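I have a structure here, written as structure tokens, and I will follow up with some questions on it.
For this depiction, one protein chain was excluded, whereas all remaining protein chains were kept in their positions.
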Amino acid sequence: MTFIWTTIGALLTLSIYSFLYKDNPFYKFAEHLVVGVSAGYYLVIYYFNFIHPNVFSPVFLLRLGDEPISFFGFHWWMALIPGVLGILLYTRFFPKVAWVGRYALAVYVGGYAGLGISPVMQARVIEQLRANALSVAGVEDPFATMTNVGLGVVIFAVVAYLLIVKRNLGARNWLGKVAVIVVSAVVGYAGYLVLTLISNAGVVSLTNILLVVGLLGTLTYFFFSMKHTGALGGLARVGIVFLMVGFGASFGYTVMSRISLLIGRVSFLLHDWLHLID
Amino acid sequence: MAKKRFDIRSVDRRIIFTLIFVAVAWPLIQPMRLPIDVSPPVQTLYDAIEEIPPGSIVMLGGDYSPDTMPELQPMVETFIRHAFENDLRVVVACLWPASPPLVERALTPLAEEYGKEYGTDFVNLGYMAGGIVTLLGMGASIPNTFPTDYGFGAADIPSRPVGEIPLMQEVENFDDIAFVMEVSAGTPGTREWIQQIQGRYRVNIGSGTTAVGAPNFYPYVSSGQLTGLLGGLKGAAEYETLVGFPGDATKGMDAQSIVHALVVVFILLGNVVYLISLRRNRGAEE
Amino acid sequence: MTMKLTAHLTLAVLFLAAPCAFAQDAAPDTTALPLDTVPPGSVSGLTAVDYVDNSDEGDRIEISWQASPDDGAGEGDVVSYQLWRSENAGADWDSLGVAGAGQTRYLDETATPGTEYHYGVAAYDGTSYSERVSAGPVVGRANLFQMTRLAVLVLMLVFFGMVLTFTKLAERGADLFVRRIPGLNAIEEAVGRATEMGRPVLYVPGIGEIDNIMTIASLTILSHVAKITARYETPLIVPTARAVVMSAAEEVVKEAYAEEGKPDSYNPDNIRYLSDAQFAFAGAVNGIMLREKPAANLYLGAFWAESLLLAETGFEAGAIQVAGTAMVSQLPFFVTACDFTLMGEELYAASAYLSREPKLLGGLKGSDWMKVLSIALMALGVILYYVNQESGFVAWFFTQ
Partner (left out) sequence: MRREIPLAITFLIGIFMLVDFFVPHHAVSTSAEEMKQWGTIVIAASILLGVGNLIRVHFHKIRRRREGWGYSIVTLAIMAVMFAFGGPWGTVEEGSAFNWMFLNMQVPLQSTMFSLLAFFIASAAYRAFRLRSAEASLLLIAAIIVMLGRVPLGQYLTRSWPQAIQLPTLTEAIMAYPNMAAFRGILMGAALGVMAMGLRIILGIERSYLGGEK
């Protein structure tokens, strides 16, 4: 029995992978199958997990054992409120009263909008500001001066590269390209020395400057009501640089977890189904 | 222009897909044992266990749940193997309810492989609620805190009072434990073990954590409060390498290394093609 | 001395007998140990305050203290702290609980609201107790304001004030500049190209529920896109992963077609609920891309891991793709795989930009000033930290 189910699972898995070659009947079958299964699944699960215990039971079965929390104390008719709100969504099929359903939705959305505002202020504005300030003030700096130096090399190389490419020095021929690389390396090495001196002197770490400039630049990029020219434009460009480095880095960072998923499926095929590996 | 020729710019995505699939499947079938550099925290852990005289008792704290198994299970397996290899006796104690059966899954086959006997060579004390309070209790008396064991499911040995288990006659408190390996996915876990047990009873504690959690514990390694740390699948693979039994973590890391390198090669290749085509276009214009 | 020791031992026996799980399981067997005749140093700085949690019934009091000098240092033999509570100014002490060594905080969750309490704490080294230190009186109340969130409230009110002020200004006719958002123009171009090619437009409003603000922003943009497709009579396919979003999308699109005077071109079968299951949804949308061959794919809203599945398949199918999300983790994938991407706040700004309504543009101006204020706050925090680490603002900013 288990083998039959495993085989079904394996065949469905292969059907999905066949999509990588091209769209084909196997994929179409698997795709339509999973849509049907999940529709049936959610229909049943939503009923049993939400409607039955919170609306149907209290109203019709008066099973007061697992009463929902309530400020007013529990009354069976209170369970009718969400039930009625739910039913209101269906008024859209009757044009005369359709507006009622629309506003039921507005109430729902309004409630959640209110719910969302304050935590967002707390977690995404104040906490982020505080975390940034903490790192800058050197209270919490997980990486000591060591990374400073390594990062310095990269930053300086990138700066050198940007400077040279922007000014079009030697972008035309191979000799010029070699020159760019050499100059970047030299500037990078100079940066390495300077940073070693600075961090040895214990003044302020480069990483902190990076955090401030990065946040400042990124926020400036998101200025909508001012023209991005002059100093503002320069900062916004710095912001774009940080955004790009950030996107590249998190892209690279995610590869591992995606490969893990594939390893999981491949070992399902080779181990659980075919018993090819142990 | 010359006749139509193979244009690498339009390389079929299917070639990339095939290579990726092969790069993942091949190391699983045939472990490649790519060079793995052992980082200092892992080496420290390995050395500490190697130095324990044979016959000593070590403790394995299993504090994880199924969702972190891919990362942590290889650590548990390798630690048990390492202990059995060196003739150490293992006591398992868990602060997370989901852990005992997971540890059991590693114990069963390894005990068979090494011919170890339940009750004399190893024991699974199972789960005890309470977190820090349980830890403090263990500091006073381990048998009082874990009055019964979890049993040994695979050998149909039921749970029984620790008084009836030979190995537990030798264990009263942390003076009898040579080393604690704490495999932890959160709280209560490594931090609590360090704060409540390491500081007070001066027992050596090594730890294995998820890759996400590891950075929080590196400071404890440098301060010497932790005797070694395995961080994520990578740490597990390094440990497997040292013990000499490449397992799931090594296979996984092989596949990861190859695919990551492959993607980088794709990117470089794509750029070479791009630069050549730029040059060619420029040539055509002139 | 002996008197005191006997008293302590009696106390110890009493508390060991108390029905307290810790005491029963874990307290060391006193008889087995050599008698330690020196009691540990007592705790200091004991405070007891009304604890404010998120559902405050006034039944919690937080007790905190500074560790005994023998806890982890000195003799290093403190194993626990014993806590007592008294309802009559320290006349009758009732055992409250035990805190492990190294801990300096205990939460009494059994207080009766409105009752005055005193609390006492003593360190215990396995043999004897230190001097008991007490604090009080303290009364538990169900509070009406969470003081730790004052900063949030103040900043929120300031922000709302700015938004509303600029909205008022805009309504009075002040000219508000809004910078061009490149991705938005791309949307119109993409729809135009689909029209030229006689192929449909695919609009995916994400897989967020309707309570997600990104979904609302997406529906606002959908209304704009639907007007363009109605004008050119280009089919518009909207697959959704949530039933409520599906019904809202139906309303939005139907209304847009009606406003353009083309109610008959609206095809209800093109607004589709596919599946609540994330990857079943992604698989089905991939199917639509390959079989109905839309020439423009617009992904605007809340996306999770399915983002790259959609964008890569869409690219393979040869569509122009414009994405927009504030989901930080998915932005890298949209940026690499799509032709244009509205990043973060641009998604919200887009709806204001499209409507050109002064009321909405005022909000953008308010957001910009809030950014300036945020940066100033951060700078102030850092500077004050360097100047004086003890100042009130620093304490508030760094320790909350």
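Lettered A, B and C in written order, each chain numbered from 1.
The rule is simple: a contact is a pair of C-beta atoms (placed from the backbone, for glycine too) under 8 Å apart; a residue touches a chain by one contact, two chains touch by 3 or more.
Owing to the predicted nature of the structure, the values given are computational and were not obtained by experimental measurement.
Novice: Would you mind listing the shown chains in contact with the chain that isn't displayed?
Specialist: Across the whole assembly, the hidden chain touches A, B, C.
Novice: From the list C:V152, C:L176, C:L236 or C:I320, which touches the chain that is not on show?
Specialist: Result: among the candidates, C:V152 touches the missing chain.
Novice: What residue numbers in subunit A mark contact with the hidden partner chain?
Specialist: 5-6, 8-9, 12-13, 16-17, 19-20, 28-51, 54-55, 68-72, 78, 81-83, 85-87, 89-90, 99, 102-122, 124-125, 128-129, 131-132, 142-143, 146-151, 153-154, 158, 161-162, 165-166, 207, 210-215, 217-219, 221-222, 239-256, 258-259, 261-262, 264-265, 268
Novice: What residue numbers in subunit C mark contact with the hidden partner chain?
Specialist: Against the missing chain, subunit C presents residues 52-57, 142-146, 149, 152-153, 156, 159-160, 163, 209-211, 213, 215-217, 219-220, 223, 240, 242-244, 246-248, 250-252, 254-255, 258, 268-269, 271-274, 276-280, 282-283, 291, 305, 308-309, 311-313, 315, 326, 328, 331, 333, 335-337, 343-345, 347-349, 351, 355, 359-360, 363-364, 366-367, 370-371, 374.
Novice: For subunit B, which residues touch the unseen chain?
Specialist: 11, 13, 16-17, 20-21, 24, 34-37, 39, 215, 234, 237-238, 253, 256-264, 266-267, 269-271, 274-275
The definition used in the following text is that only the chains that are shown with their structure count from here on.
Novice: What is the distance in Å between the mean C-alpha positions of subunit A and subunit B?
Specialist: For subunit A versus subunit B, the centre distance works out to 27 Å.
Novice: If you average the Cα atoms of subunit A and of subunit C to get two centres, how far apart are those centres in Å?
Specialist: 14
Novice: How many angstrom lie between the centres of subunit B and subunit C, each centre taken as the mean Cα position?
Specialist: A distance of 32 Å separates the two centres.
Novice: What part of subunit B is in contact with subunit A in the complex they form?
Specialist: 14, 17, 20-21, 24-25, 28-29, 70, 215, 252, 255-256, 259-260, 263
Novice: Please name which positions on subunit C make contact with subunit A in the complex.
Specialist: Residues 149, 151-153, 155-156, 159, 176-179, 181, 210-211, 213, 216, 244, 247-248, 250-251, 274-277, 279-280, 283-284, 286-287, 290-291, 329, 331-333, 335-336, 343-346, 349, 361, 364-365, 367-368, 371, 374-375, 377-378, 381-382, 385-386, 397-398, 400.
Novice: Quick check: in the complex, which residue numbers of subunit C touch subunit B?
Specialist: Interface residues on subunit C, with respect to subunit B: 21-22, 25-29, 72, 79-80, 100-103, 316.
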